[in-house]
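All protein chains but one are shown at their positions in the complex.
== chain A ==
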Amino acid sequence: MKLELQGITKTFGALVANDHIDLEVEPGEIHCLLGENGAGKSTLMNILYGLYQADGGTILLDGTAQHFAGPGDAMRAGIGMVHQHFMLIPVFTVAENVMLGHEQAKLGFLDLPAARAKVREISARFGFDVDPDALVEDLPVGVQQRVEIIKALSRNAQVLVFDEPTAVLTPQETDELMAIMRQLKEAGTAIVFITHKLREVREVADRITVIRLGKVVGEASPTATNSELASLMVGRSVELTVEKSGSVSGGHALTVDHVTVIDARGQVVVDDVSFEVQAGEILAIAGVQGNGQTELTEAILGLEEHVTGGIHLDGLDLRQLSMRKILDAGVGFVPEDRQEDALVPEFTIAENLMLDRSDGEPFVKRGTLQLGYLRSFAADKVKEFDVRTQGIDTLVGRLSGGNQQKVVLARELSRELRLFVAAQPTRGLDVGSIEFVHERIVATRDAGVPVIVISTELDEVVALADRIAVMYRGRIVGIVPGDTPRDVLGLMMAGEVPHGTEVAA
């Protein structure tokens, strides 16, 4: 079945997520949708799957226009989706999951034998080796993904969408998935493969469409080089410039020495990472989302449980300290997920401004909140950081993202700092707020504080960094100077160290 998307447009408020996107997928073809996080890939596929309604444009299957009111319509039309986060019920068996939503019954009893037979039949056809009676929660992630594929195929999907399917897989499982995709393609399925990983694209894609900021910015063939793909994907959007003088080195401040982090699933997410940050410099940690940056940050802040290696700040062993002590030692932290990790939405601006200082002076004396001091402090900070609000008693949950982030910055930067760590400091912010946040970060550096900025936005990395460490699959690919060309950085984000580039230690 041939799939065509014509002029798909979708806006969320002022944000244009998809801007007249055209896409064409032939039967027996793997069409890759390549783009950074937030480029609009998932939105496009959710429109195709009937989860969102497009504001404009048409979906054609074999030349017939389709109108999907929901995923049910899309499935009936022959579209199947393998979500990044599996839509499986862990306590059900494989067969039960496969029949879910399409249960067949005999005399009022579920026809499980038929579902089992179906699972076996599809497994045999593609060599999946999936036991229909296994509980889904007992299966490894890679096999769970196969169950998702079986689910889609059992409903006779002719068009299969894989939404970032490798994000949760180990390298080995990824290779197996690639093989499965090729098999499906040979069976005549049209496949849309969404990813931001260049290696995988080059391996399986027949055609590549690159999306950036909601627009199709180009098509490429799989024979294109990595640097061609990277520069297409990263692009050159609005140049964000920050007034910045040369960094003044003040000697080593933070030393991260052979740090390895193992997550709750037992996967190595940060793999033997070492670097140093000097006082008065910004080290940017670049990389595509999910390559261990989050876990590395959390390890520095004492939020990860299974960490080995050494983390020292001015000789102080941070690994021995609790989060409380690390904050007290002068580490300022802007978490990646502002609403979940940084703020209490039902608290006022004033209360959020003292959230990580609820233990001692100046906000607490003899166990009592110093509300008078807090009010004047909050009023000052709201003015200084230009938080646009009715007043300091406004609930933080009612502020815009940019203003929320200003509250977080105000809180973290109003302490005496010895290290400042900002993760995705401008994610979801408007241009004005981005500028403000960047200025404050540079000002912090200029005050002689070592700064780590973790960002997936190449523009941001280039604008702020004195040095750039690029992470890929939990490792640091290399640490390069802040003026390294973008295409080189793009390549490094894809896990390759380009020849002829000097990699600073």
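In this text, contacts are C-beta pairs under 8 Å (C-beta built on N, C-alpha and C of every residue); 3 or more make two chains touch, one makes a residue touch a chain; residues count from 1.
FYI, contacts and distances are computed from a predicted model.
From the set "Deoxyribose-phosphate aldolase", "ABC transporter permease", "Protocatechuate 3,4-dioxygenase subunit alpha" or "Xanthine dehydrogenase small subunit", the protein name that UniProt assigns to the chain left out of the figure is "ABC transporter permease".
Touching the chain that is not shown, out of A:398, A:473 or A:486: A:398 (per the contact rule at the top).
Summary of contacts with the chain left out: across A:6, A:255 or A:339, the touching residue is A:339. Of the candidate positions A:29, A:148 or A:351, contact with the unshown chain belongs to A:351. Looking at chain A, the residues touching the absent chain are 12-13, 15, 17, 37-38, 40, 42-43, 46, 52, 83-85, 163, 301, 303, 322-324, 326-328, 333, 335, 337, 339-347, 351, 354-356, 358-359, 364, 367-369, 371, 397-398, 400-401, 428.
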